[in-house]
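== chain A ==
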Amino acid sequence: MMPIGHYLFLSLALFLIGAIGVITRRNVIIVLMSIELILNAVNINLVAFSRYFGDVAGQVFALFIIADAAAEAAVGLGIIIAFFRNRETVLADEMDLLKW
Partner candidate 1 sequence: MNSALHSILVFVQTWWVELLCAVLIVLVVPLIAGYIVLVERKVMADMQARLGPMRVGPHGLLQPIADALKLLIKEDLIPDNADQFIFWLAPVLSMTAALTSMGAVAFGPWFQVARDINIGLLFVVGVSALGPFGIVLGGWASNNHYSIIGALRSTAQLISYETTAGFALVSGFLLAGTLNVRAIVETQRSDHAWYIFLAPVGFFTYLIASIAETNRAPFDLPEAESELVAGYMTEYSGFRWSLYFLAEYANMIVVASVGTTLFLGGWLRPFPNIHWLGWLDAGPTLLLALVGAYCVYRAGKQPARVQSLFMWAVALACFVVAAIFGLAAPFGHPPLQFMYRGLYGAFWFLLKVSAYIYLFMWLRFTLPRFRFDQLMRLGWHILIPLALINVVDVSIALALTSEFGLNRWLAMFFTTLATLGAAMLLLRWNDKYSAAASATLLADSSIVEETNAG
Partner candidate 2 sequence: MLDSIIFYFFAGIAVISAALMITRRNAIHSAVFLITTLLATAGIFLQLRAEFLFISQIILYVGGIMVLFIFVIMLVRLDVPLPQIRSGLQKWIALFVALAVGVEAGVVLFLARKAPGQGLLIPNPAPAEKLPPNTEELAKGLFGAYLLPFEIASVLLLVAMVGAVVMAKKRTDAP
């Protein structure tokens, strides 16, 4: 069995890539996808710890995170559709109104 550090490094890498995506991209959908990636990176940590500590709680929380990701995606995409309908753009820096 490999040391747990491998999983933590992988998770870190994915987390950072996701973070870079969130910061650099203008397209809101890709920003949303980067957030999904970050959540996913967290899941790897949770599952790895769950395996190494022999406690199922980590996996339970990973499931919760997947549920949360689903909720976030649904609402996020709903907002994007609503926004696109009104402003015809999905670029983050053009979303400069707090109302429509």
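The candidates came about this way: all candidates are chains of the complex that A comes from, given by their letters.
The rule is short, and it goes like this: a residue touches a chain if its C-beta (ideal position, glycine included) is under 8 Å from a C-beta of that chain, and two chains touch if they have at least 3 such contacts; residues count from 1.
Treat the numbers as computed from the prediction; the structure is a model and nothing was measured.
Participant: Of 1 or 2, which one touches chain A within the complex?
Facilitator: It is candidate 2 that touches chain A.
Participant: With touch defined as at the start, can you tell me which chain A residues reach candidate 2 in the complex?
Facilitator: That would be residues 1-10, 12-14, 16-21, 23-27, 29-30, 32-34, 36-37, 40, 43-44, 47-48, 50-54, 56-57, 59-60, 62-64, 66-75, 77-82, 84-86, 90-91, 93 of chain A.
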